[in-house]
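All protein chains but one are shown at their positions in the complex.
And now, chain A:
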Amino acid sequence: MVATLVKLRFLVLRNSLKRSVWQLVAVIIGAVYGLGILGVAVAGLVALGFAPTELATTVVVLAGSAVVLGWIVVPLVAFGVEQTLDPARLVVFPLPMSKLLVGLTAAGVLGVPGIVTSIAALATIATWIRSPFAAVAAAVCAVLAVLTCVVGSRTVAALSTSLQSRRRFRELAGILVFIPLILLGPIIVGLSRGIALSADALPGIARALSWSPLGAPWAVPADIAIGDFGAAGLKFLIALATLALLVVIWRWSLGVALVSPVSSGGKRVARGKTGLFGVLPATPAGAIAARALTYWRRDPRYARQLIVVPLIPVLLWFYSNNMGSLALLNAAGPIIAFLLALGLYTDISYDGTAFATHIADGVRGRDDRIGRVAALAIIAVPLVILITVGSVAVSGSWSLLPMLFGLCAAALLGGFGVVSVSSSQLIVPVPAAGDNPFKSAPGAGFTTALSAFATWGVLLLLMIPASVLAVLSLVFSSVLLGWLTLVVGIVLGTVFFVIGVRIGGAQLDQRAPDLLVRLRAQRSAA
């Protein structure tokens, strides 16, 4: 039974690799990367065998704790990444719980991350080889640590399943988790500065961690090596108790998760409340705008695009701080305008086959275009104005305001025109509504990136007149040229917008059923 589960795991991995060459390439690159890290880690651990015990203890405990923490945090971050042996799919088979637990653990240990962790953990034997007792303890504790990693990650996954079964949480968490990822660069810089300052504190941190469930298994051989058998025994007990406790929790939460399937959030409003449909004009275009705005709020795939709004200013502020001038911050408004305007470049792909409603109801292409852009404008225009004014206020360069508004107008209006055309043409694979918005749909990646860059390129071309004027106004510090940028941005942008809606609307009138065919094909492929 256990062997069957492990075999199944490798079979699924092999088949998913067979499906796509690019996925195989990605896995090979990942494996090379993993092997590289493993090689460095093993070499380091062996080398530590020749270092002072104090240093070896600090490094092993800190690194080991980080590894355990990583294992436990990853399933929280990456919903739906490791679904190879999703317990929910095994529920139909008559498996006793204990066998299921052993099988899932074995499959976890034998996965790529599990193997890498195991080898690195066993390499600590080399670190403590000078003291035979410690080396033996290291072997035992390595097994204990790896099991803690695997079981811990499974426990967290099983626990989060019950949280994930609330749709609202699942959708939100997927987005919130992304913010620290984008800010990773600044965070790492900040952390490394902090660590450089507090290198003296590290042994203390390691000592504290060694008494915690994260560090205990790694600290046992270290204590034995310096002859502190009492501490070693206690820490071994801590490690053992941690593992036992995790198994108990896992067993319990798996039992719960298996009988309570993913269910709805159950959000409901009172009868007669049609929200934005009662506010926006009662025309087809108005209804489409109301629908799109409702989706901006309820569908995380749209809300995700708003992440750039807080992030761009933060990133720009960070980098301009490093450069010692706040000038860079002024670019926040135009950049956000650019990114937000292009957010809809493949809007119909997000509709999926629900787009059939528009076709069946005989919606004119023009109304469809205007409605979608109006929803975007209602969100983007106030945000862009706010950010632009705010950035100018912070950097104290009010004279640049007309020029910046000109660039924003060129980006927003031109972008509206570009997406009106592009989204009537492009159908790219996107995650379905309700999936993790960052999960890439099968077949996505290359085509998506290509078409996204194409729309970026077109919009950049359309922005050339305004951009040239903006640069000139900066070079000559000319307020007049700044105002000219504003006029050109608005006038040319409006022209591009009208043309875009015309072309996109006409295309939609002609080709909407053909788009639906592609949407259907995509759904069956997914």
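Convention: contacts are C-beta pairs under 8 Å (C-beta built on N, C-alpha and C of every residue); 3 or more make two chains touch, one makes a residue touch a chain; residues count from 1.
Criterion: contacts and distances are computed from a predicted model.
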Hidden subunit of the complex - UniProt protein name among "Spore germination protein", "ABC-2 type transport system ATP-binding protein", "Carbohydrate ABC transporter membrane protein 1, CUT1 family" or "Hpr(Ser) kinase/phosphatase": "ABC-2 type transport system ATP-binding protein"
Which of A:277, A:318, A:456 or A:483 contacts the chain that the document leaves out: A:277
Listed residues A:121, A:158, A:254 or A:287, member touching the removed chain: A:287
Selected residue (touches chain absent from view) among A:313, A:352, A:402 or A:500: A:352
Positions on chain A contacted by the hidden chain, ascending: 167, 264-275, 277-278, 282-284, 286-288, 290-291, 294-295, 298-299, 351-354, 356-364, 433-434, 513-514, 516-517, 520
